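As structure tokens, the structure follows; a few thoughts come after it.
Missing here is one protein chain; the remaining ones are kept as they sit in the complex.
To keep things simple, chains are lettered A, B and C as they appear, and every chain counts its residues starting from 1.
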Amino acid sequence: MKKAAIITCFVLGVSTLYGQTEETVIRLDEFKLPSKRNIIHIPNVNGHQVLKCDFHMHTVFSDGHVWPNVRVQEAWQEGLDAISLTEHMEYQPNKDNVSTDHNRSYELAVNLAKENNLLLIKGTEVTRNTPPGHFNALFIGDANKYVDVRDENLDQESLDRVNKDGAFVFWNHPGWKASQIKGSYEWLPFIEKQYQEKKIQGIEVVNGLGFHSKALDWGLDRNLTIIGNTDMHNLMAHSYDLGRNGVHRTMTLVMAKERSPEGIREALNSGRTVAWSSKYLFGKEEHIKAIYDACVSLSPVYHEKSNAKGAVTKYYEIRNNSDLYFELKLKEGKGTKSIILYPESAQILTTDAKQKALTYEVVSTYIRSDKHLSVTINLN
Amino acid sequence: MKKAAIITCFVLGVSTLYGQTEETVIRLDEFKLPSKRNIIHIPNVNGHQVLKCDFHMHTVFSDGHVWPNVRVQEAWQEGLDAISLTEHMEYQPNKDNVSTDHNRSYELAVNLAKENNLLLIKGTEVTRNTPPGHFNALFIGDANKYVDVRDENLDQESLDRVNKDGAFVFWNHPGWKASQIKGSYEWLPFIEKQYQEKKIQGIEVVNGLGFHSKALDWGLDRNLTIIGNTDMHNLMAHSYDLGRNGVHRTMTLVMAKERSPEGIREALNSGRTVAWSSKYLFGKEEHIKAIYDACVSLSPVYHEKSNAKGAVTKYYEIRNNSDLYFELKLKEGKGTKSIILYPESAQILTTDAKQKALTYEVVSTYIRSDKHLSVTINLN
Amino acid sequence: MKKAAIITCFVLGVSTLYGQTEETVIRLDEFKLPSKRNIIHIPNVNGHQVLKCDFHMHTVFSDGHVWPNVRVQEAWQEGLDAISLTEHMEYQPNKDNVSTDHNRSYELAVNLAKENNLLLIKGTEVTRNTPPGHFNALFIGDANKYVDVRDENLDQESLDRVNKDGAFVFWNHPGWKASQIKGSYEWLPFIEKQYQEKKIQGIEVVNGLGFHSKALDWGLDRNLTIIGNTDMHNLMAHSYDLGRNGVHRTMTLVMAKERSPEGIREALNSGRTVAWSSKYLFGKEEHIKAIYDACVSLSPVYHEKSNAKGAVTKYYEIRNNSDLYFELKLKEGKGTKSIILYPESAQILTTDAKQKALTYEVVSTYIRSDKHLSVTINLN
Partner (left out) sequence: MKKAAIITCFVLGVSTLYGQTEETVIRLDEFKLPSKRNIIHIPNVNGHQVLKCDFHMHTVFSDGHVWPNVRVQEAWQEGLDAISLTEHMEYQPNKDNVSTDHNRSYELAVNLAKENNLLLIKGTEVTRNTPPGHFNALFIGDANKYVDVRDENLDQESLDRVNKDGAFVFWNHPGWKASQIKGSYEWLPFIEKQYQEKKIQGIEVVNGLGFHSKALDWGLDRNLTIIGNTDMHNLMAHSYDLGRNGVHRTMTLVMAKERSPEGIREALNSGRTVAWSSKYLFGKEEHIKAIYDACVSLSPVYHEKSNAKGAVTKYYEIRNNSDLYFELKLKEGKGTKSIILYPESAQILTTDAKQKALTYEVVSTYIRSDKHLSVTINLN
């Protein structure tokens, strides 16, 4: 509607339009952020719902900058299904200003999460010295009963307690600067011990905007559940350019049988996850393949064209029916060399008519730190 | 640079490019929000710097949702010059979880503000019952010495104390729902008393995205300083669509002799302010006019065109050299009827060649609740 | 990836990354518009595919500003299924500079359309004087055989010839300025004649960004197919802010049995269309209802909350599984008063637990010029 009319409405008194006789406050909403819950569209994968989860973040109750409700609000807006407020157990820099009760942030968020249909998984960050590092424990009980001091003699005790409470535990940001020994990071003896005793079940391969590539291989080789999170301390909107179309936070895509804490736990136990950060997917080949197959489809031939020499080219439409991103590079066969499948979009794929199949490398996926998913597109 | 090359960089190991031999964490920065301080460009007005100020917001230390540092961070990013953390004096809903010291949020923000070249004006929100309402006090002293209970017998005492401390006091959101008596809001006897005794010096005419139009007229008629603020409790990015180009928070433009607390105080005392919210400016005609004159310029004639009947049209470029927005509607003369001057942009203005001047109403300005600035453009 | 690394790549020579030894041209692609075909996601409606069609636009071969290929390119990018290049039959202002062959723009676009899987419906704009106005004819034959002069004696002949050729004909922009008699526009005698003789089968209710509201009622009352188009002469990107998320051109949503010219013709003959422009849908109640039902879904109750007085509130998620926009205002029942369903998003709907159903007016729809679709949401 013309601006003129809008301005005129003010001058005449919004009351006229609202049918009121007294003045009220006039709304100036042009710059207001629309209030809505984004839907991150990913089709079901092999009958599983794909839940969008962030299992690592902080509030003012450890070293974060926001009240717990903000985490629920952000998750609701962005289209997440589940989050965990994983405060540092042993590190409470705000202790002179806020409660040091380890359950408090969960308590302050739990009802808002229910009202917003968000799954709030109770968790904590076991924050030992580095080495051995930090570990998130999900599905915890009373957090005040865990070890909340950094004493290397208590490293094992701290992990034992959360495990005894039935938590799901993963090793955080293995390549974190403080973990590095001369710029490298390794699978430490302490970690090997936890792994052998089944006291870690997962590994965080993407933390915020950092990809810990060696951790991906460790996880794949040892069958640890692959995890990706924000580890957000600040506002999501401070780190991620959320105003730009297509931008999303780092998260774990959990292929669950149902949208519930039990569903998430079962999927985590089964390792049925991939990490999603920026344009990239990280995880086991079988899961990445299943996701690709659920999202990408090829149309039948819609056109054929002959050139002067009699060579025939076939035209197909390749569609990305999801909010994920897939980038394909041709490896075998004669066809379109490079295909970028942006969220909810399509491209034209052409091939020599005699081609029966084309093989592409999906270079935006990592099924090992140095290996992409390979897909074969069968043609007709 | 081609995506292929970027992905290849990962596979080859970022180490190759950095000349390192050990692996480090690989950055996935495509979705990162650029870290920068926006410049809100407004030319000086009559030799005064135009300072961008927000004098009304909250943190977890009253009923806000963020740690004090977040307010400094937001202000730095958005290009503000000065803010005040005006916690509710008498309302501390988080008192079971955070410190109730009334100076705490200021203390926690003051050093970060200095490092960020942001002026942090110490303030508080005197939060009485409604009526009479809420009042912000800026340039306060020790906030723990003010009245922090809501007892109507202490309404006057609460305002007396901040005034004795030399504060600049303004009446907040006069049209706020709770203030309304049967959908209306009035200049209350209590307010008149404060005004007579010079215990309020300003009035908030825009609070968040709400324009309290009657308050503008009250302020203009009584020479109270015109103020506009966010009254933000949540994240700025939650209420304002800051990812969209041109969007800014509600603020007070303070025309100061120098960029300092003293400069701000002098300008507030002199009423040298306008409120800026969405596309609109609110304030005294003389200040709105001065801002318009500083921002908008007309080029010399650059073209003349005759039509079949011999009528001659002259072409000018009218430029908006600021990040403000001006919308003009023709009132007198023969020329372009409607001119929208978006931030940092220009338009073509045409007139009948015989025209000596054109008069426009700047309908995006309010020099009274029902009156826009009128400008005469002299032609050549 | 860090900017430093990108710049470094230039300096080191892209050749290094590409494994070449000679220099090639270095790509600076940061500002490049991604090349992709947008998918406009609208679920099937009652088993029909929803085809996105624009049946009214121009190229340099009448009074447009672009070569025919540009129309195919724009349509492919934006996610359209079908377009028609409807050059003015009797108005060729570029005749001193371009071919005047009435089939030429179609000929120059038809192969590109096939390669892009776009349905190019051959059409023309019968551009008579006004009154009686302009008419688009779709599914035409040899355009050089139609009446290409504006002679009011030939008005009927011009429509007779396209009808004899089996065209689908609709009346364009009935409220167009030139059509107006003292600011009004009417159902003209000439139009009544065409309607009686079945020589017009549709009516354009939205042309570009203008809603011809009386035309909607005329079409509904006389069972004429409801149509919406851009009537674009310039670039789509010049008139529509396509860089902004959610923006789309005006178009006709055609609910077809198959994606083919025959499928489109059958749907047009059956009146199975709605016009879609900006946030609004215009058409027959049955079709708008069917679209709403296909796009909007309500979850089961996910939460219940009691207040102090024992009143129970139920929480639901209402989802918009499409790229359409629906705005709901409560008419009957106790529940959320206003629900804005942005594209591909959800909202929370709360109701008093005793409520069995809620009735909303979908105020972004027009089933008459002054009437919105009403929907009843059944609760559990």
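We take it that a residue touches a chain if its C-beta (ideal position, glycine included) is under 8 Å from a C-beta of that chain, and two chains touch if they have at least 3 such contacts.
Everything numeric in this text was worked out from a predicted model, so none of it was measured.
Visitor: Give me the chain B residues in contact with the hidden chain, please.
Guide: With respect to the unshown chain, the touching residues of chain B are 34-39, 41, 114-117, 245, 299, 302-303, 305, 315, 317, 319-321, 340-342, 344-348.
Visitor: Using the document's contact rule, name the residues of chain C that touch the chain not shown here.
Guide: Those residues of chain C that touch the unshown chain are 3-4, 7, 10-11, 20, 22-34, 60, 64-67, 69-70, 73, 94, 96-99, 104, 108, 173, 175-177, 180, 182-185, 206, 209-214, 234-235, 237-244, 247-248, 250, 277-280, 327, 329, 338, 340, 363-364, 370, 372.
As a working rule, only the chains that are shown with their structure count from here on.
Visitor: Average the CA atoms of each chain to get its centre, and name the chain whose centre is farthest from that of chain C.
Guide: Looking at centroid distances, B is the chain farthest away.
Visitor: Measuring centre to centre with CA averages, how many angstrom lie between chain B and chain C?
Guide: A distance of 39 Å separates the two centres.
Visitor: Chain A: which residues touch two or more other chains?
Guide: Those would be 34, 340.
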